[in-house]
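With one protein chain held back, the other chains of the complex are shown just where they sit.
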Amino acid sequence: MSAPTPRTPPDPDVPLLEVRGLEVTFSTGGGPVQAVRGADLTVYPGQSVAIVGESGSGKSTTAHAVVDLLPGTGKVTGGSIRFAGREVVGLGRREVEALRGDQIGLVPQDPMSNLNPVWRIGSQVEEALRANGFRGSRAQRRARVAELLAEAGLPEAAQRATMYPHEFSGGMRQRALIAIALAARPRLLIADEPTSALDVTVQRQILDHLDVLTDELGTAVLFITHDLGLAAERAEHLVVMYRGQVVESGPARAILADPQHPYTRRLVTSAPSLSSRRIQVAHARGEEPVDDLLARHADEPAAPRDEVVVASHLTKVFRTRGRGARATGFTAVDDVSFTLTRGRTLALVGESGSGKSTAANMVLGLLEPTAGTVLFDGQDVGGLSRREQLAFRRRIQPVFQNPYGSLDPQYSVYRSLEEPLRLHRVGDRAAREARVRDLLDMVALPQDVMRRFPAELSGGQRQRVAVARALALEPEVVVLDEAVSALDVLVQAQVLDLLAGLQRELGLAYLFITHDLAVVRQIADSVVVMREGKVVEHAPTDDVFDAPRERYTRDLLAAIPGAGLVLPAGS
Amino acid sequence: MPDALPTTGATRALRTAPRPGQEHVAQPLTEDLGAVDAVRTQDAPAGFWREAWRGMRRRPLFWVSGALIVLVLLVAAFPGLFTSIDPRTCALSDALDPARAGHVFGFDRQGCDIFSRTMHGARASLTVGVLTTLLVTVVGTVAGALAGYLGGWADTLLARVTDIFFAIPLVLAAIVIMSLASTRTALTVALVLASFGWPPIARIARGTVMSVKNDEFVTAARSLGMGRAGILVRHVLPNSAAPIIVYATVALGTFIVAEATLSFLGIGLPPSVVSWGGDISQAQGAIRTDPEILLYPAGALALTVLGFIMMGDVVRDALDPKARTR
Partner (left out) sequence: MRWYIGRRVLQVIPVFLGATLLLYALVFLRPGDPVLALGGERGLPEAVQEQIRAEFHLDEPFLVQYLLYLKGIVTLDLGVTFTGREVTEVIAQALPVTFQLALMALLIEAVLGVGFGLLAGMRKGGLFDSSVLVLSLLVIAVPTFVVGFVLQIVVGVQLGWLPITAGRDPDVVSLLMPATVLAATSFAYVLRLTRTSVQESLSADFVRTARAKGLSRAQVTGRHVLRNSLIPVVTFLGADLGALMGGAIVTEGIFNIHGVGGTLFDAITRGENVTVVSLTTVLVLVYIVANLAVDLLYAALDPRIRYA
């Protein structure tokens, strides 16, 4: 392309993008695998459409097929993709290159890995201009880059353009990527989970900004997301994908109000953003919410009301190696106090860097507090003898975030579950095996799983094994550090259900660490909101949600996708 | 029942009827949705090492290099199986004679049977290669793992020491030390090579141990009350083994080359020991007239090293976690 193509105003009633019967196949060592099977999709000019699905549903693959950016061995093996009336499948390399950038832009998922670390931000934006026919002097190009970055919401854009990606925060990088994607004014913007790697409040800001920007420019947006609440909030038309197929599509409001396909129905029931919204609506109407899992203690026999963990004035200062001899301290946790009651759930909520995980590690006795104490059942965790410490370990156990890292990849499930028993010399061989079988039953995994290795299990299954390992020594407290955050919506709901059941059955107390307020609404009795190491608000869950006292809490609540949706309660 | 009306972006959604191609449609349920997150129970269980083994078995290169290595090991252990001629019984009258019955490779400048010397030379190369690799792996793993696991001063100390050893090229150091050594046996050569060959393994071990020790399963083991030493031995080391094994396999080949280089220079194994490096050095004098005398020991050496580095490649592909997850 030598000059920017003059653009006739698009006819709003002629589809911009029409995907019909799309099939994408990956060739793997075990033969061809169909990732997308007969997907249909229509986007009109200026419209926003969302593809919703869990990981492996083929949602990203469908979007990448549109711009011919399928990874690895992926190939379009059937169907058609028409963009502005022109068939895209089978186009030559140069023709596709001409399409990218000024016709179709892409905002990728992970801002950390999508900018080249060795080039300045400005030059990466400039590249997008030059590749799409922007001719101008150095100064003109520089001015345009600054304009674009400013437009994407970066303050002091001219100066920021000279910085490198590693000097940017995640949110700033995502703004730079948006500037790049919109640099050549594409008619369609594909936004592939554009904010799922960011903190919730930043997510909301960026999505709002993107909304306004594409509205002004008249750009059509194709959102790819796993969050039905977010999709419904941001797009007028939804396409739900499951295992490579489009199972349901239609206007967002119609799908939320009247989901037809059983899978869509499951999604509507399970999406935490929607659940928390439903609880909200139910409260407002004075009805009994059906979505909360743990918060209904009123109709249960009152548990013995003792406080099992009392954290008082916890402070943790990490020494960071400063430049020169100026070793500075970084206060990760600053005078934090909370109390965990037996049989109840306390949620520690905060964004990255809030100190919530550091606080949890101090409760677990894995980190020594710089100041303050943790009392477990009245005993100071800090001053335990070796023997007492071993006894303490049996009573409090963690489950961590990463389903791929929380189990030793070289241990079979049996060995992972037996290890705590063996370490604490519980029973003989036969007794231990029986206990392992019990534990698998508890987390609803078949006995066959015993002989398997973590690599063979899905993320949800691994987290269930991790829960079983935590329960092996019959603890009183379980610390769930973002334990469900990495899981797909339905699996997340399943694990949350399981946790709720186990709590009722075994009288466990949960310390639930999360960044996701929507989940908190369903599972926690009370909430500690943390920010930059400090406690912002500490109150019962309903109070926090219905009458937040602090501005920051309100920001967090507003950031839950779908907070603005009007929903039928108790569907 | 109130409608679910998106409020943001509502301006765009004012259209009441969906446009063509965007009507509300649901696919008929073509397959069983199944339980959420059901366990696949039909495949056989697969541990890390078993999977790696399966991956290797599929590669032709594995079988080629494996056969080469087995053959060379066999020759090194039992050269008598392949030749009945004594490599040291030589008649100058046979010097540089071409191949004849019973002497398929012919004779070298001293009139020794080249085939026999080539077979018997395998032992020296392999002994030094294997011994050096073992020493290097043990020393490097222990030093690297401790530095990576303990961190702090132990780590700083190791970093400095490896820097110092890195600053002296392996062959150069070996030449200096070997020229000073009073006894020259396979063991001394291996010790000399190992004393300057361990830093790369230490760096690799340190790196993997440092990344593994931050894995969540290690924290989980700590929460169970397992001691530091127990965690290192039971969780961290087994999970750090793969890159060390890969490096060691390739290093074995390079140590064999290093030994041959030293013997070639006349400061490796003494001439009384039959070795490929020594024979190549001997053949050097007749290179213009009889290059084939040189090619037999050199070929044997190259095939041996090739076997090990090819195996290293196969092992790397099988054990590389990045290749596995894709």
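Should a chain be cited, it is by its letter among A and B, assigned in written order, with residues numbered from 1 in that chain.
Everything below uses one rule, namely that a contact is a pair of C-beta atoms (placed from the backbone, for glycine too) under 8 Å apart; a residue touches a chain by one contact, two chains touch by 3 or more.
All values derive from a computational prediction rather than experimental measurement.
Although it is not drawn here, the omitted chain touches the following shown chains in the complete assembly: A, B. Touch with the chain that is not drawn comes from one residue among A:49, A:145, A:161 or A:184, which is A:184.
Screening A:12, A:71 or A:218 against the full complex identifies A:71 as the residue touching the chain left out. From the options B:172, B:187 or B:233, the residue with contact to the unseen chain in the full assembly is B:172.
Residues of chain B that touch the chain left out of the display are 160-161, 163-169, 171-173, 175-177, 179-180, 182, 253-254, 257, 260-261, 264-265, 280, 284, 287-288, 291, 294, 298, 301-303, 305-306, 309-310, 313. The omitted chain makes contact with chain A at the following residues, 67, 69, 71-72, 93-94, 97-102, 105-106, 108, 110, 113-119, 127-128, 131-132, 164, 166-167, 177, 180-181, 183-184, 323-324.
Note that in this section only the chains that are shown with their structure count from here on.
If you average the CA atoms of chain A and of chain B, the two centres end up 40 Å from each other.
Partner chain A is touched in their complex by these residues of chain B: 1-9, 11-13, 15, 18-27, 29-30, 33, 36-37, 39-41, 43, 45-49, 51, 215-217, 219-226, 235, 238-239, 324, 326. Residues 13, 15, 18, 40, 42, 44, 46-48, 72, 208, 211, 215, 232-237, 245-264, 266, 364, 366, 389-390, 393-394, 396-398, 400-402, 405-410, 412, 419-420, 423-424, 445-446, 448-449, 451-453, 455-458, 460-461, 466, 469, 473, 490-491, 493-494, 564-568 of chain A are the ones touching chain B in the complex.
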